[in-house]
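With one protein chain withheld, the remaining protein chains of the complex are depicted in position.
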Amino acid sequence: MVTNYKEYVNGVDQRIGTLFKAAPRPMGAYGNLVQAVSESSSLDNKYKELMALAISISIRCEDCIAFHTRAAINHGATKDNVLETIAVAVEMGGGPGAVYGAKALQAYTDLVT
Amino acid sequence: MVTNYKEYVNGVDQRIGTLFKAAPRPMGAYGNLVQAVSESSSLDNKYKELMALAISISIRCEDCIAFHTRAAINHGATKDNVLETIAVAVEMGGGPGAVYGAKALQAYTDLVT
Amino acid sequence: MVTNYKEYVNGVDQRIGTLFKAAPRPMGAYGNLVQAVSESSSLDNKYKELMALAISISIRCEDCIAFHTRAAINHGATKDNVLETIAVAVEMGGGPGAVYGAKALQAYTDLVT
Amino acid sequence: MVTNYKEYVNGVDQRIGTLFKAAPRPMGAYGNLVQAVSESSSLDNKYKELMALAISISIRCEDCIAFHTRAAINHGATKDNVLETIAVAVEMGGGPGAVYGAKALQAYTDLVT
Amino acid sequence: MVTNYKEYVNGVDQRIGTLFKAAPRPMGAYGNLVQAVSESSSLDNKYKELMALAISISIRCEDCIAFHTRAAINHGATKDNVLETIAVAVEMGGGPGAVYGAKALQAYTDLVT
Partner (left out) sequence: MVTNYKEYVNGVDQRIGTLFKAAPRPMGAYGNLVQAVSESSSLDNKYKELMALAISISIRCEDCIAFHTRAAINHGATKDNVLETIAVAVEMGGGPGAVYGAKALQAYTDLVT
């Protein structure tokens, strides 16, 4: 049970940083993919991060939830934006969407303050 | 291999319609959940449908891809919007995101005309 | 789009039969596992097959839906039993549970007659 | 590593309670769906909860395992019922079904006492 | 039901080719990632393609199964290699691993001739 997602996401950063150093060629290419996705212009990056959050909840990836909740906040997502993203995940995922959505809400609360 | 998603989504509609008739109480409640998700107001329904599409690609649900591509179009999503949604799904899903994203692109092309 | 699950499940049988012949040692061991699961006695096999169907819908495995709908019918599952199993899958899986549940309902209808 | 699922499920309750309060309209609709699923009558709710548990193990949702193991116990599920549900999940999920099934067994043991 | 995976994989190629043309920046970056993965040298690419096939079976991605079975063949994978990869997927995925493994075996048979 995660007690604070601020600490938790630091752990995610450290672990993924270790992987980037250990495997610079494929992880660098993955980094370029992330960069390329952020550069397109018909959708604001806030919406892309909320999409990534919706996916993270749907596939039950806790590290991803922490990471993309933070990114969504950094691109200006509000609490209502996050709650409506969670609601889409419940529509598309039922009870498991709700329990992982509840983690996203806790992550939002922990990270926004 | 789906040859035309316009026909395909009609098949999805029929099948889901049969389920609603056969199980009106739980499916009616599910319909109310869908309705509730669409009523919230901080995110335009276009973005919610693109999120649902991003999830559909990520979890490899072809019926869902057909259904939510059509819904996204009905809420004003452009080809660029769909392509950027696919790109997020590739970032969050690699090769499987790409092959199911390619189905979403075909669905968009079939359904928009 | 499957037009008849009776034919479809024959295709599944053939394909899995080919795999059993090609890899008799691991597939025989898998067959023993299936046998072992069916032998336990606190739950009737009808319920075990409905559980397997609920899982099949939830993980979006169409071959599994066809296979376990047939097995559930063979162990006495009624249409109401199948509909309530689908309802659990919708509670636990939202829209994707509904569209794959709709396939299970079609499979039931095709296979029971 | 969860040390006690009794405490753990309290955490799940709190988190999901926070989500219900923050998003009352969609979560209320989801609650109605759960209610509707429980009202149908051809399958006892014990079997529905065991199905939900089988799904929870199969999709590797630990919060769901804790939640539905408790619900199954509340509807009269025995240890043998839970073990046979786990066995179905192993048949339908191999090794990952076994390790998450082992969590369900621990949850049963923690929650039944 | 796929009747011939040789034709089927051509359809996958076409669809993914359309996506690369429509979204050259992110898909080009994804292509670079694929390239980077193939360049590392401690594991022969035959094993990497068999791993990709094992993943494809496990996540039930039929397009991916067709694609990576072909790639594995192109890197020298034998029928026994493919059968042992399927066996690992059954160990790690139970019945759904078996039915999608059976598709991989059909794909191998269709594509090798």
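Should a chain be cited, it is by its letter among A, B, C, D and E, assigned in written order, with residues numbered from 1 in that chain.
Note that a residue touches a chain if its C-beta (ideal position, glycine included) is under 8 Å from a C-beta of that chain, and two chains touch if they have at least 3 such contacts.
This structure is a prediction, so every number in the text was calculated from the model and none was measured.
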item	value
In the full complex, displayed partners of the excluded chain	A, B, C, D, E
Sole residue of D:24, D:76 or D:95 that reaches the chain not shown, by the stated touch rule	D:95
Residue of C:37, C:51, C:86 or C:105 in touch with the missing chain, whole complex considered	C:37
Given D:15, D:68 or D:103, the one touching the chain that is not displayed	D:103
Which of E:2, E:73, E:90 or E:105 contacts the chain that the document leaves out	E:90
Sites on chain A contacted by the missing partner chain, in the whole complex	2, 8, 11-12, 15-16, 18-19, 22-23, 26-27, 30, 33-34, 52, 56, 59-61, 63-64, 67
Residues from chain B at the interface with the omitted partner, ascending	90-97
Residues belonging to chain D that touch the chain removed from view	1, 60, 79, 83, 86-87, 90-91, 94-96, 98-103, 105-106
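What we mean here is this: only the chains that are shown with their structure count from here on.
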item	value
Chains touching both chain B and chain E	A, C, D
Computed distance of Cα centres, chain D from chain B, in Å	28
Chain C residues counted as touching two or more neighbouring chains	33-34, 52, 56, 59-60, 64, 83, 87, 90-96
